[in-house]
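Heads up, one of the protein chains got dropped from this complex, but the rest are sitting where they should.
Labels A and B are assigned to the chains in the order they are written; within every chain, residues are numbered from 1.
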Amino acid sequence: MIEVKDLHFAYGSNPHDTLRGLTFHIDDGEVFGFLGPSGAGKSTTQKILIGILNRYRGTVSVNGLNLQNLNSDFYESIGVAFETPNLYTKFTALENLEFFAQFYGSGTRDPMQLLTAVGLEEDAHTRVRNFSKGMKVRLNFCRSLLNNPKLIFLDEPTAGLDPVNLRKLEALILKEKSRGSTICITTHDMHVADTLCDRVAFIVDGEIRLIDSPRELKLQHGERFLDLEYRDGTSLICTSISMDKLGTNEIFQKILYKYHIETIHSREASLEDVFVKTTGRSLQ
Amino acid sequence: MKTPVMVLARGDLKLIIRDSTLVMALFGPLAITGLLFSLPMIESLIISRFSFDPSPYRLFIVCFLTQIPGMLFAMIYGFIILDERDEEVIEFISITPLRKQGYLTYKLIMPMLLSVVFFLLIFYATALVPLNPLHGLGIAMMVALEAAIGTLFLVVFSENKVEGLAFSKLLGIMYLAFPLVFFWDSGWHWLSAFLPPFWIAKAFLHSHLGSPWIWSDIFFGVIVHVVILLFFLKAFLRKR
Partner (left out) sequence: MRLLAALKQDILFQFRHGFYYVYAVLTVLYIITLRLLPETLVYPTLTIILFTDICTLGFTFIGAIVLLERGQNLTESLFVTPLRLHEYLLAKILSFLLLSFASAFFVMLGASVGGHDRMWFVYGAIFSALIYTLFGLVFAARARHVNDYFVKSLGIGLAISLPILAYLRLFDTPLFYVFPTRATLILLDVLDHDYALSEKLFSVASLFIWFLVLSGWVYQRFDKYVRHPA
């Protein structure tokens, strides 16, 4: 779907490259995440893939098309939700969606259904000026799905959402994936990367430090131990047990058999731990 | 110690320099000043080119033109407030000791001061028509109040600068009261008495004719201005 080789980019007259030699590929039907602190180059990378920033060095191809030879038809099958919601404030939610829908040649989705999916059906006829930040984020997301895109770019899609709407949005993104869409997400939210992405790329200072699936990363960088807490009479006992040959581990079986267990955790690393360990940076 | 007003004034100065608004702010009033100084020349030109003698209209033209700097200052401050509303500066200031009222007081006093100074300066410096200094002060008071009304008109009715720009065109329509007072010989021209410039025009005319009605013009004029100002002020404070 997307092939990027040795991508370099510098803003305007800035002598330093913002992106310094990125190489990666994104497969069909994959949810790919760029994870990194703000200013690392996530959004810049995405804007290049979308075709907004075109003065880059290196090769970028999307669907076999070299982005240097892009024309506006490219956008027929692409959906984009930018980080800052950009909507006509003096127009209602529905008017905004209907306006953007008119630009696409092939069939578009029913704007009302999209609004219902993100819980905005009651506000369809409210002007966007009166929307809260979270409502704008959801409307912005709806807009990116209008044209049944095969390739979706979401820049910090969950910023400013409350937990309930966060779940809703995550479910919708996964639904798009099940339709066969390829999705590219930038985020600095570990949880989002963890639950949504098939693979993540860690970006720091315009370089990719690592690309892998969140699950693999967590296992590789974790330890094969279980942490248990159980009650022995009135006292709480904590212990750790190796996960190797757990079925024949006598201590483990004894605890399972004899005591009241309160918690069991495997000691895989969190994605955040892996990030800090491999990049030496925190995500904030 | 820095008072909040000093902080605000410095902020404005920065804004004005950054946007080079200053250029614009000074350009308009200076252009009007230039126009006034060259008025006698333009008058003779119009006589020769268009075979039309404009000198009977001189009082009207001078009174009208001297109002324009005040309107321009009102617009500039209106735009600054719209800008700061966009950037949520006002929300920030309303939780400082200055409060929203203090902020607004400051933002209204500036155009008032500037327009009074400019009005008196160019009126008496060009000396194209005579005006009793006492009458002049009374009229200047209305000019000041009108600048504040202009600024508030823009920020009360518009949500952003695009709308502000459109409404600034309407702001000029207020001055329609001028030709009505000067040229409409029917009692119907009193219909425009609710427009603040109506009273300024009346005062100019009566002062010129030496009529004692000048003092009632100033008295009622100030009342009309204050009532409208308070109305807009309330509307602004209610808004968000």
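Rule of thumb we're sticking to: contacts are C-beta pairs under 8 Å (C-beta built on N, C-alpha and C of every residue); 3 or more make two chains touch, one makes a residue touch a chain.
In this text the structure is predicted, and so the values were computed from the model without any measurement.
Asker: Touched by the hidden chain, which of the shown chains?
Answerer: Hidden chain contacts in the full assembly come out as A, B.
Asker: Just name the one of A:Phe24, A:Tyr104 or A:Tyr259 that touches the chain not displayed here.
Answerer: Spelled out, the listed residue whose C-beta touches the missing chain is A:Tyr104.
Asker: Can you say which of A:Ser61, A:Thr89 or A:Thr278 touches the chain missing from this structure?
Answerer: Of all options in A:Ser61, A:Thr89 or A:Thr278, contact with the hidden chain holds for A:Thr89.
Asker: List the residues of subunit A that touch the chain left out of this view.
Answerer: Touch set of subunit A with respect to the missing chain: 11-12, 50-55, 72-73, 75-76, 78, 80, 82, 84, 86-91, 99-100, 102-105, 143, 147.
Asker: Please output the residues of subunit B touching the missing chain, sorted low to high.
Answerer: 19-21, 23-24, 27, 45, 49-52, 79, 83, 86, 158, 160-163, 165-167, 169-170, 173, 176
Methods note: only the chains that are shown with their structure count from here on.
Asker: How far is the middle of subunit A from the middle of subunit B, if each middle is the mean of its Cα atoms, in Å?
Answerer: Going by mean C-alpha positions, subunit A sits 54 Å from subunit B.
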